[in-house]
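A single protein chain has been omitted; all remaining protein chains appear in their positions.
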Amino acid sequence: MSEEQPNKSKASISHSRLAAKLFLGAVGMFGFGFVLVPIYDVFCEITGLNGKTGGQYAYEAAKVKVDDSRLVTVQFLASNNAGMSWKFEPAVREIQVHPGELTEVSFYAHNTGFEAMVGQAVPSVSPFRAADYLHKTECFCFNQQTLAAGQDIDMPLLFFIDQDIPEDLTKLTLSYTLFDVTASYQQTASNAN
Amino acid sequence: MQPKFKFIPALLLACSVLIGKLAIAAEDFREGINMPIGITEISRSTYDLHMLITIICALIGVVVYGVLIWSLIKYRKSKGSKSADFHENTTIEIVWTVIPILILVSMAIPSTGVLRQVYDSSDSDLDIMITGYQWRWQYSYLDDEGEQVSFFSNLATTDEQIAGLDEKSENYLIEVDQPLVIPVDTKVRFLLTANDVIHSWWVPEFAVKKDAIPGFINESWVIAEETGTFRGQCTELCGQEHGFMPVVVEVVEKEEFEAWYSERQEQAAAVAELTNQEWTFDQLVAQGETVYRTYCSACHQLNGQGLPPAFPAMTNSAIVNGPIDGHVNIVLNGSPGTAMAAFRNQLNPVDIAAVITYERNALGNSVGDMISPIEILQAQAE
Partner (left out) sequence: MSNVGTIESHDVHDDHHHGPAKGLTRWLYTTNHKDIGSLYLWFSLCMFLLGGTFALVIRLELFQPGLQFVEPNFFNQMTTMHGLVMVFGAVMPAFVGLGNWMIPLMIGAPDMALPRMNNWSFWILPFAFAMLASTLFMDAGAPNFGWTFYAPLSTTYAPTTVTFFIFAMHIMGASSIMGSINIIATIQNLRAPGMTYMRMPLFVWTWLITAYLLIAVMPVLAGVVTMMLFDIHFGTSFFNAAGGGDPVLFQHVFWFFGHPEVYIMILPAFGVVSEIIPTFSRKRLFGYDSMVYATSSIAFLSFIVWAHHMFTTGMPIAGELFFMYSTMLIAVPTGVKVFNWISTMFKGSISFETPMLFSVAFVVLFTLGGFTGLMLAIAPADFQYHDTYFVVAHFHYVLVPGAIFSIMAAVYYWLPKWTGNMYDETLGKLHFWLSFVGINVLFFPQHFLGLAGMPRRIPDYALQFADYNMISSIGAFLFGFSQLLFVFIVIKCVRGGKKATQEVWEGSHGLEWMVPSPAPYHTFTTPPDLPEHSHS
């Protein structure tokens, strides 16, 4: 390289600037990957994309009009995830309700094992678009459940169907899957101490 | 008739036989290489859509490849072709942008129609919950009254066939011990979920394929228009035995279904009774071997040697050879954080008692004790 490029120093400066910008872009996209998580949650909540139900909903009797003209069938399912050994089932398998009507049902759980366990119920609604119209004012799924060996419990669920539910949605399924979260519960507990 | 035309009727006959044979052969051939037409309105629409798109693509292919091959032959340098000097033409670029868009629109319209059909959410007559497990399907009939009918559907092909020791049966790897049974001409809704990882439930003849996702519920539906046995497989990679969890559905007449269903309800009641029956050691070991082969041998292996470290050996295992309570506990409740599942909901007390007795007294172990179904029932209630 006997002939120096006259603009070499200028070129190398612009390289590092451009490289820095591109690097920042890459870091930004790494962050964007994580931002996708809350975006997805919000998106799901709006569209009911994955059948996740919303959190606790306040029932204001004044605002809700009970629609006596029609009935919606709500089907309850209970299942265990791998590693969860409790007996877990709905007290009633199916119920018919008027939109707007506050209804209480319960789920039965029984720890048949030899050790205390912590369970977390995860709700899911099908068809997905029905998720927006199912409001829970009280649910055992809002908290983890701890059962001693042999202990059993009736867990309440208070819900109502939104009066704006489309006419063609006459039946919806509310499923709970019970997960064993004993390990992570113990971890959090020991971290807290 | 002139003598020389005598062969014509014979020729016509021969031709028609040949055409018939060819048609049958073509049909067999189609079955081996093309999408099944299936037995539902949706599956037929899907097949028609598939054929429509295939034919459009084939026609485009004929034109594109035709021009390409013709150019390659015609404009060979070895034939003295001199290259022309043109390298752009906006009009033609616009033409071959617009024409494909029009073709795509013509494909999108019927596709949208079929998709709307699939998403029909009108009321069903029968609801069935399908749960994917590593590596079997559970079918639960969602009836709001009476005894619940729920069972597991396991691969029925033997390990000997897979290993090549026995001759492979006709429905090798697509046969199960208990198929799903549904009535014909009835809208059946499937609610799908999974116990562990994502599975996917597929019956090609129904054109139903839906993912079963742990913690979430998915739905699909079918109106089968013909009776018969229809086979499919799990289509989402779900671990070691992903290739060994087939789906078999039997579509039967409505009356037959009613009979079958009430029989299953009675059986469910009978299992409770069977549990109370006296069982001998030999009966339990014999029953236990069947259960072990179906539920345990995929991981712990037929000879009990396991596949350490993921799947420990049964032979000389501390748990199997230790106090029976501990053995019962791990079978009923599984071992958290490992691949060992809780079998309390997958197996009835008879099977659990049998497999525990078998494991303690076979596979190189000889503890010499046994446990009865009634004791298992008590252990479950504790």
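As written, the chain order gives the labels A and B, with residue 1 at the start of each chain.
Definition applied: a residue touches a chain if its C-beta (ideal position, glycine included) is under 8 Å from a C-beta of that chain, and two chains touch if they have at least 3 such contacts.
Because the structure is predicted, anything quoted here is derived from the model rather than measured.
Student: Of A:L36, A:V92, A:A116 or A:A148, which one is in contact with the hidden chain?
Tutor: A:L36
Student: Extract the touching residues of subunit A with respect to the undisplayed chain.
Tutor: Those residues of subunit A that touch the unshown chain are 1-3, 5, 11, 14-15, 18-19, 22-23, 25-34, 36-37, 40, 44, 47-52, 81, 120, 122, 128-129, 177, 179-181, 184, 187-188.
Student: Which positions on subunit B touch the chain that was left off?
Tutor: 31-36, 42, 45-46, 49-50, 53-54, 57, 60-61, 64-65, 67-68, 71-72, 75-78, 81-89, 92-93, 96-97, 100-101, 104, 107-108, 111-112, 114-119, 134, 161-164, 168, 170-174, 196-198, 200, 202, 204, 207-211, 213-216, 218-219, 231-244, 307, 309-310, 339
The working rule: only the chains that are shown with their structure count from here on.
Student: Rounded to a whole Å, what is the gap between the Cα centroids of subunit A and subunit B?
Tutor: Taking the average C-alpha coordinate of subunit A and of subunit B, the gap between them is 29 Å.
Student: Which of the residues in subunit B end up touching subunit A in this complex?
Tutor: Contact set of subunit B toward subunit A: 121-124, 127, 129, 131, 133-134, 142-144, 191, 193, 195-196, 214-219, 325, 329, 332-334, 336-337, 341-342, 344-345, 380-382.
Student: Give the list of subunit A residues in touch with subunit B in this complex.
Tutor: My answer: residues 50-52, 75, 77, 79-85, 93-94, 112-114, 122, 124-127, 149-150, 168-171, 173, 175, 177, 179-180, 182-183.
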